[in-house]
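Attaching a single structure in structure tokens format; questions to follow.
All protein chains of the complex are present and in place, except for one that has been dropped.
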Amino acid sequence: MIKKVISLILCLLALTGFSACSDSTAVGTKNKITTYTLKNWYSISEGNSIWNYNKHCKDSDKMIEIVEFETEEELKNKLSTELMSGKGPDLISADCLSAAGISYEKLIDQGCFVDINEVIKADTSQDQLNLSDYNEKALQSGVINGKRYFIPFYFMPNFCVASQQELEKYINADTKSLSYNDIIKINDKINEEKSDKVISSNADGYIWSYVYDNVDFINKTYNFDGEFSSTAEKLKELKGTGDKIKEELLQEFVISPYQIYEYCAEIEKYGETARIIGKPSIDTDVLSAQMCGIYFINKNSAKKQDILEFIKYALSEKEQNDVAGTDIEKYDNTTSYYDGSYFPVNKKSYKSLMNNAKKLKYLDDTIKISNESVEQLENILAQISDFQFSQSTNYMTEVGSELISDYVDGKISISMFVEDLKTKTKIYMEE
Amino acid sequence: MTRKRKDYLTAFLFVLPSLIGIAIFYVVPYIICIIKSLYIGQEFVGLINYIQLFSNNTFILALKNTVIFTVVAIPLLMIISFLIALFLNSFKKILSFFRSAFLIPVVVPVASLICVWQVVFDDYGAINGLLNTLGIDTVEFFSSEFSMGMIIFIYVWKYCGFCVILFTAGLANVPKSLYEGAKLDGANSFQLVTKVTIPMITPTTFFVFLIEIIYSFKIFREVFALFGNYPNEHIYFLQNFINNNYYNLNYPRLSSASIILSVFIIIILLVFFIFERKHSFSE
Amino acid sequence: MKQDKYKKMAMKFGALFFVVVLFLTYFSKTIDNLLLPKVKVSDVITGSLSEYPDTMHTHYLLPLSSVVSEEVYVIFTDEKGEVTVNAVSVNICGSNDLYYEVTSESLFSDMQVVYKTSKEIFDGDRVYVEEGE
Partner (left out) sequence: MKKIIKCIFLLLVTAIFLFPVVYMIACSFMSSSQISKMLDFANGEYKDLNMIPEMFTLEQFYQVLFRRPEYLLKFWNSVIITLPTVIGQVVVSSFAAFAFAKLKFPFRDKLFFIYIVLLILPLQVTLVPNYIILDNMNLLNNFLAIILPGTFSTFGICLLRQSIKYIPDSSIEAARIDGASYFRIFTRIIIPQIKGGLITLTLLCFIDNWNVVEQPLIYFEENSMYPLSITMADISNSDYGIIFACGVMFMIPALVIYFYGHKDINLSIYDIEK
């Protein structure tokens, strides 16, 4: 008799247990789309696609509910546990993942996100999302081993602006994009001439981007051999402007179209011709850009179609025009922070952005960007083939930054630095 | 009902509350973990997860480090706490404070401990200061093979107290008569210990061994706080591997690694269990 | 027996500790506010002392004691009801025996300005606002 009682209780318990572990439990009955973010760091504010979408939404239950977390630790634990147990927020932004310290490229391998192509196929509403009227190369970067995990809304080209006459003294004329050796050569020449010029304000950041460029997260390859150590040794010495105001050879801080126009117009004011050139990178014949507005759809979410509406809105010509600022008459960099911040992915708004550039006036209406510079920008933009994530992956926060800062401060030697970098990257990649 | 059946029922009633709780909160998760380690996403893949694990160098490295830690730290802690227990036992009259003073380290909260260990072990910490004055060049406790030594020190320092108390309890249960008998045949103090004491406290050693394994998992809160999630290769343990995979949301790999870890420990326990069955006199 | 002495002592100390913490928790908000610097605030009034005010910038009238070396402390209340002060620089255009006439880009008419404080305050400090004149 006792054995019967025991077996009954045990199988009852097993039943509750099994029912608990079925994977595709729908995410709660709340009808609103949910997304997570970290308070006061990546908090969704003015100018963010979600903020604009919520303003655009008429009925409130279509709006996106933003759940804010106090600390990174809390966000990291909650997000990972919920996603693994078949729940979690519907919309997951790459910013939120990098804020939580979760490496989004590993989540893509796990298949935690939905293939957007299927969601588009299953879309029954009238205005279908037609992928052909968007920048193919940018959208293609969202497709990883055959599945489209995200559609980038905007991109920022990895360009810098310099005056042709200045640049010619250091490197030959037709280089399309700078390499790290060019940077070293320029730096040596500047030191020889003892001129008070400096390469660029964030020259001390080159060592960081150099390490980052040597690691390919999607195909899990990295290369710290060969001339990596010699280049790293030289890049370590580079100093930014620091507190002294020095004249910069390269204008690095270039994110929005209007910043490029402004620097070109300034250079042209002194009668020199403006030169737009790719930022230093490993592979100099590949021009790259950074994608932003990257949003994944949680595979456990039951509101995939509503999220598609959000994506459609964010990609719509009206929204892309607002953010890219295609109808700005007069650009004054102190006030208009939000409009004109990124390059749009939508082809129509991209065209109207370029046309608007020609009509634009700057700096108390005295100067205007020349049409040649706008053409130069257009055809260099067309050559961009490599679109990267703009968010720093968990690799930099956990492995890269500590090692690099120790190395730059001289705490560890170059051989120790390279050896540690190799072992820790190997562990990170193969985990 | 027969008397035997009645005894079973009362015994079962005593165990029932813990049985239910454990079934819900420990047995079911274990089963879920085993099941999930056989799946990737939705489809059943069988042992692929385990095969993949053994071909993964990070896992092999983590397993190697964990084996080194277990093989060195646990016996070391056992020997040290046994010696301290013996040493305490040799005092005729002793303040009871000294007996359990070793238990206090367990009480200290982790956050403040981290600061203390940093001051002691950092490249510019107290130990390196001492070494420097003696002319020996600094030992990087945080990024070389010595970090394993540092973790073992922290582990022994924190959990020695409890093992000392368990051994003291075990030592006290050795009947006095055995000691007198051995002394009669002229056993000196060293033979006394090896011939009489050690065989007699095997059940306690088994229990201490079990406690040490459990606490070897709990030490990892300090290790994560001191060395971060990606420490240098000498101290990358299975717990780091499991924890990092937790945040990579790779539940199949995480659960298969944990199953391998528990199988690895169960085998050792079985060996001890059988060994204890054969040699236990006190039962 | 000596053993019980330890037990009684420990029990008493434990009970005392928990009671003290309970007392502190209950009064924690009041104690905290008591120790905060007490400030008195007045609203920012727009207006000008001279007869023909210039219309380019809005002029504000601030109590004499609120402006210290071209700086004014403005209070800001967050959703939890905690009040913090931020220093705002102003340029003084004129004054009489009661008010300063100032202009400032980051000063708005719905703000409140600190004109009397019990302790020295710095930018970003939490303060306790006392009512009444």
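We call the chains A, B and C, going by the order they appear; numbering starts again at 1 in every chain.
Note that in this section contacts are C-beta pairs under 8 Å (C-beta built on N, C-alpha and C of every residue); 3 or more make two chains touch, one makes a residue touch a chain.
Here the structure is a predicted model, which means the values were calculated and not measured.
Counting contacts over the entire complex, the absent chain touches A, B, C.
Within chain A, the residues in touch with the undisplayed chain are 16-17, 19-21, 70-71, 73-74, 77-78, 81-82, 84-87.
Against the chain not displayed here, chain B makes contact via residues 7-8, 10-12, 14-15, 17-22, 24-30, 32-33, 84, 87-88, 90-91, 96-120, 122-126, 128-129, 132, 157, 160-162, 165-166, 168-173, 176, 203-204, 207, 210-211, 213-214, 217-218, 221, 225, 239, 242-243, 246, 251, 254-255, 258, 261-262, 265-266, 269, 273.
Listed for chain C, the residues touching the missing chain in the whole complex are 3, 6-7, 9-11, 13-14, 17-18, 21, 24-25, 28-29, 31-32, 35.
We take it that only the chains that are shown with their structure count from here on.
Chain contacts in this assembly follow no simple pattern; the graph is neither a line, a ring, a star nor complete. Each chain's centre was taken as the mean of its CA atoms, and the one lying most distant from chain C is B. Here the spacing of chain B and chain C, counted between their Cα centres, is 54 Å. Between chain A and chain C, the centres computed from C-alpha atoms are 41 Å apart. For chain B in complex with chain A, the residues that touch the partner chain are 5, 8-9, 12, 20, 23-24, 27-28, 31-32, 35-36, 41-42, 56-58, 61, 123, 143, 228-230, 232-233, 236, 241, 244-251. If you check the complex, the residues on chain A that touch chain B are 2, 6, 9-10, 13-14, 16-17, 20-21, 23, 76, 80, 83-84, 101-103, 106-107, 110-112, 394, 398-399, 402, 411-412, 420, 423-424, 426-428, 430-431.
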